[in-house]
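Attaching a single structure in structure tokens format; questions to follow.
Below, a portion of the complex is reproduced, with chain positions unchanged.
Here the chain labels run A and B in written order, and each chain numbers its own residues starting at 1.
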């Protein structure tokens, strides 16, 4: 039977689950999995319901759900099987892009990588192996603004659902960030934020003598490395690690954290809630 | 406002969430947290709902919930603040009992330890520090059956909600297991089951040369170490570990796993589902 994912966001109140699932019941949609969360501090309600049924006759379903909810409600009904389109930005490091290509190729990532763009040509060969278009837009000899405008035009031409910064080692200007809706730009940062914001986090970690290093996948906002965190993980290090060997060891956690974040996003399990995320 | 926990178990079907939350809405109970799960293989439905409201006028609430559900439904409404009673069985090792006593004392465990019983007197001094009655029932000179009968009589005299085998190094006979309802006896086993069932798991782990050791909290059934698993965790070891140092290192994971399992149970987050558990 067909599956759809119903995503509900609104102000919290008594009876919301009853109201939404009541409409589902009326349309004979079986709720085969549901997660909900109501925030204590600002009284927001988030719900993800996986529905099974005959959606061919469901024209009025969404409208009826919405009519039962507070005026600020946002309701979406997504196809659970839909394969989204990803644009990937890179610089020189292969491990995150490699994992994305391999997992998309082998069916372990429910998305198509429609293009890869880099400010260096290094990873063009890797993208070519998987028949993914690669574009090098060098940042040399042009202004940051020109570079970003060209990059945005290129990205837009592919009309991707998400833009993944897969170790793209350039800081996006507020203008470029504002070019995309919040939630469309996903970055992997090579530290467990908020530790080691900014450049060279492994060197910072080495200098500080930490015993764990990590990685953070987050949505991109104006403030460098301060967007809503989606997923984080760490690995243990010790005094034998140089900044270089931390970077080497960190690559596995970077690609895993990025992949877990993407899988959650592609399954519609991530809501943005102020500067945080709700991840079901 | 008062909080109650509504626990629902029944055969799966369309509209169950709507039906239960619909009754909650009718009684003006706010669902402040809800988790539900429907098993794919045998079509069972489990739900835990934390309700907030005025329960003084709720006399018919449970009956009305039940009347909306399949005939096999089990429905309970528990006081979220209720402090349960634990009986703890031990042998000689202090770490699990120590953690239980300390956490109950400091308020980190929402339960009262009403008594400790051991087949050796070693831990009586520890129980006494926390003013908990300790009973030594030696297994020497009497039959297994006599020992278990005495132990059961003693336990029953305290009328505990749960019996925790906190490194109680005796195998319970089917008769003793049958003396208690399923779900009342909780054991901590010092291996990541099903590896190293039975005696001396650390020696077995050492002999096999594993690189991880672990612990498993489970409900006790007739089959040794084969009851429904509630919680498991592991730690890394290496070639430097002897069986003795594995045992030493394993104590921390044993007490943590037991404590996490108990906290889940005491929050009514654990359902038994055939020979497995659903843990919200």
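The rule we apply is simple: a contact is a pair of C-beta atoms (placed from the backbone, for glycine too) under 8 Å apart; a residue touches a chain by one contact, two chains touch by 3 or more.
Since this is a predicted model, take the numbers as computed values, not measurements.
The total count of identical chains across the complete complex in this file is 4, with 2 shown in place.
By definition in this document, only the chains that are shown with their structure count from here on.
Look at where the CA atoms of subunit A average out and do the same for subunit B: the two points lie 37 Å apart. Contact residues on subunit B toward subunit A in their complex (touch as defined above): 14-15, 17-19, 21-22, 24-25, 28-38.
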